[in-house]
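Heads up: the structure comes next, in structure tokens.
With one protein chain held back, the other chains of the complex are shown just where they sit.
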Amino acid sequence: MQTPSFDPGLTQRYDGPLRRVINPDGSFNVSRQGSTWRDSNPYLHMVSTSWPRFFAWVLLSYVATNCIFALVYFLLGPGTLRGGMDGDPASARFLQCFFFSSQTLTTVGFGAISPATPAANTIAALEALFGLLGFAVATGLLFGRVSRPSARIGFSKQALISPYQDGISLQFRVVNRRANTLIEPSATLMLMTVDRSNGDSRREFKLLTLERPSIMVFALSWTIVHPIDANSPLYGKTAADLEALQAEFIVLMKAWDETFAQTVHQRFSYRYSELVWGARFTPAFVIDSAGNLELDVGKISDHVTEKISDHVTENAPALPSAQPG
Amino acid sequence: MQTPSFDPGLTQRYDGPLRRVINPDGSFNVSRQGSTWRDSNPYLHMVSTSWPRFFAWVLLSYVATNCIFALVYFLLGPGTLRGGMDGDPASARFLQCFFFSSQTLTTVGFGAISPATPAANTIAALEALFGLLGFAVATGLLFGRVSRPSARIGFSKQALISPYQDGISLQFRVVNRRANTLIEPSATLMLMTVDRSNGDSRREFKLLTLERPSIMVFALSWTIVHPIDANSPLYGKTAADLEALQAEFIVLMKAWDETFAQTVHQRFSYRYSELVWGARFTPAFVIDSAGNLELDVGKISDHVTEKISDHVTENAPALPSAQPG
Amino acid sequence: MQTPSFDPGLTQRYDGPLRRVINPDGSFNVSRQGSTWRDSNPYLHMVSTSWPRFFAWVLLSYVATNCIFALVYFLLGPGTLRGGMDGDPASARFLQCFFFSSQTLTTVGFGAISPATPAANTIAALEALFGLLGFAVATGLLFGRVSRPSARIGFSKQALISPYQDGISLQFRVVNRRANTLIEPSATLMLMTVDRSNGDSRREFKLLTLERPSIMVFALSWTIVHPIDANSPLYGKTAADLEALQAEFIVLMKAWDETFAQTVHQRFSYRYSELVWGARFTPAFVIDSAGNLELDVGKISDHVTEKISDHVTENAPALPSAQPG
Partner (left out) sequence: MQTPSFDPGLTQRYDGPLRRVINPDGSFNVSRQGSTWRDSNPYLHMVSTSWPRFFAWVLLSYVATNCIFALVYFLLGPGTLRGGMDGDPASARFLQCFFFSSQTLTTVGFGAISPATPAANTIAALEALFGLLGFAVATGLLFGRVSRPSARIGFSKQALISPYQDGISLQFRVVNRRANTLIEPSATLMLMTVDRSNGDSRREFKLLTLERPSIMVFALSWTIVHPIDANSPLYGKTAADLEALQAEFIVLMKAWDETFAQTVHQRFSYRYSELVWGARFTPAFVIDSAGNLELDVGKISDHVTEKISDHVTENAPALPSAQPG
């Protein structure tokens, strides 16, 4: 019996030109419109935006806030502030107000310029309060960005069609590129194909059974194996078949990150063109002279050719390396 | 066999005038009394209250704290502080104390006014400590509010009675109105009806089976489907039946928010008057010229009329659009 | 068949004088010795300690740190600091050093006293760094205490032996004393008894089956029901039996708190002496004139006497209110 098709949240009715579903960075190939400003969450935006944009936002807000407060001090007239740079022209006075504002907002308060009137003192008291609150948000966002949980799981560049027991399997290999410990990593593998039998294209999604959907610790590399048996939607398919079906293998991984103390997720996908038919991964670790296991994350994609025809003559006669379709 | 009724936490014994159970914003139609001050949690209150109230609280606390410390400096007598605004009257001296207090509490410390006696220095040292601790709470609360996890799932304005396989179904559609990724969203659908057969009203709650209670990623829209088969409490019911039963469909959704790194929840409900009998959702996304999926969150409620009588003649003969009860 | 006994983590071998297992505040009646300083975690201690102790620690650390830095400035000799209170005696000079230290540590930096030598400037630069780091820990701890997730679930003062269907049941009622929303609350109920049949006392723990171990939302009160059927260890027991067994009913509750965005836990226990035989809870909410549900958390324990003898004559003949053992 074959796995039934279903919609994992990526629609089946897609009938336009065909693009990859999941981009190499794990994002989805979906844009959106019709959202209103009520749908935007400033926190989510500031945490997700790029670093240059984030710092540009912070700097811009800092300068703008200082300009506004400087304008208020300026409009209170001469004599509002005491000390600082002397100078008659209005521009010098505005600069003085601006620098006083920056010293108040950041609570650095040198005192070389100081408020001289009750009005100036009142504004300064409010500005210091505003500065403390505003910087709490800015620095909270900054630290939220720095400490945001993320996994950095490395995926082998190709997925392999490899010998497996008496038959064959689809295999790919993953590694935790970081030195921290990931606990109970688990993987879900989906096959997306495009069915054009009825004239219009229609996406189909099928879950592929894994030999082991979860392991206990992610200390070394992990070879994820989908056995291509009679229940597999890949059973009897050739490379040409998978190209015709525009096959994309979607991988969803999750694990518990011990350092972040959070669950982390990562996505990846292999398209039909990223399969190697008839190959086997070579070990990605060596034993050094002291008997220590040394994992080499750069070898995660290393594999050697291995004939699969003998293994699969009976089970999967149409396999391309044996009998190109 | 019909689903058994149960109490999901919203009581069955309710026999007063009938109101919606879940408000449009997801809150419950329940007020409470008899709580004592021991039951209030200041953190929960300050995180949940409205923005204007939050800022009013912060400003009020700031002014009040400064007044208290200002009074202490004031009562220490003339000569306690050095510099600042000169002026004989007590009011000017109190103002000086107030501004000095604000500069100490916020740690801005211009120094134009400074403590001149051991007593003033001691109070100032304590005030700076108090300011650091107090602002830690205020700014922590502010950032807690800003970064509080929340979902913004959009629900179709109506739920539809739609064709489904050989019969009919109840369908509604949801969309993630934000651009962030929600993982493994899941939904629970309950039917609340009011049974008046025994003279007094009695609420009944029944879980409605979903075709798919969870999907893998929430990247597009998700149509949630309850097949109205012989096991469904809706089987054979007409629109008039549901009105008589004061039917309310309660939706509880949850998902993992990748940016907040938190589980988020959202609630919604449809009343009998928000059902459309005989309709089907139209796609809420388009394919642009470059082959990209473009989701239009504004189209989430779009549907077209579709006759359901042919499909359901045998299965659900009493359906109103076919044979209005 | 009766539920088997097991050890939930509270030992069966306890054979000393008998005490309550769970105190009214949810803590366990266990003290510990043999822990070394390596086992203490300063964060856990500072987050768990009482508020007066926490503030005493903060104040003490503040004063002690200032004393140490003041001593350093003092030992650098006269002329190290400029300004501030003039005065010959060493005590006045130490005070000046102390106040300068406090102004540096809190970064308030009035400037009326300022470092006058490279050595003083270097120490001040280090003290400001130390102050920023130290206050980060102090204010983080403070906010961690304020924002620490906690539930405030109210339990009925007694558990009732109530009629239930054709037989009887053990019932108690819980309410969320706060106004925030708890999602998917669940309860576990254990019976602890003491078996003295073999001469020495031996604790036995048995799980009691609940009619509904979890509900969807905790918006109102929740009556938790253990049906006393033939599978229940309470079946056929009298009040005198339970006293002889020193019965204690241990309740473990957990729920998802939407405002804290955290799972919260709470424990409670009823001893044999806190059971009411033959009673029924009365509703803890009213419907106001506008048709709103109004929950009265003060009525959570309200119950009325209800004869249970008729119900249980055959099922549980030995029940004390029917036939006192």
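Read from first to last, the chains carry the letters A, B and C; within each, the first residue is number 1.
Here is the rule we use: contacts are C-beta pairs under 8 Å (C-beta built on N, C-alpha and C of every residue); 3 or more make two chains touch, one makes a residue touch a chain.
It should be emphasised that the depicted structure is a prediction, and the values quoted were computed from it without experimental measurement.
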{"item": "Omitted-chain contact residue, chosen from A:V108, A:V194 or A:A244", "value": "A:V108"}
{"item": "From A:A119, A:V194, A:L207 or A:L220, residue that would touch the chain that is not displayed", "value": "A:L220"}
{"item": "Positions on subunit B contacted by the hidden chain, ascending", "value": "107, 109-111"}
{"item": "Where the unshown chain meets subunit C, residue by residue", "value": "6-11, 13-19, 27-35, 38-44, 47-48, 82-83, 103-104, 107-111, 114-118, 121-122, 124-125, 128-129, 131-133, 135-137, 140, 144, 148-149, 188, 190, 252, 262-263, 265"}
{"item": "Positions on subunit A contacted by the hidden chain, ascending", "value": "58-59, 62, 66, 85, 95, 99, 102-103, 106-112, 135, 138-140, 142-143, 146-147, 150, 152, 154, 177-181, 183, 185, 212, 215-222, 256, 258-261, 283, 285, 287-288, 291-299"}
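The rule is short, and it goes like this: only the chains that are shown with their structure count from here on.
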{"item": "Cα-superposition angle relating the copies subunit B and subunit A, to nearest 5°", "value": "90"}
{"item": "CA centroid of subunit A to CA centroid of subunit C, Å", "value": "38"}
{"item": "Distance from the mean Cα position of subunit C to that of subunit B, given in whole angstrom", "value": "27"}
{"item": "For subunit C, residues that touch 2 or more chains besides their own", "value": "107, 109-111"}
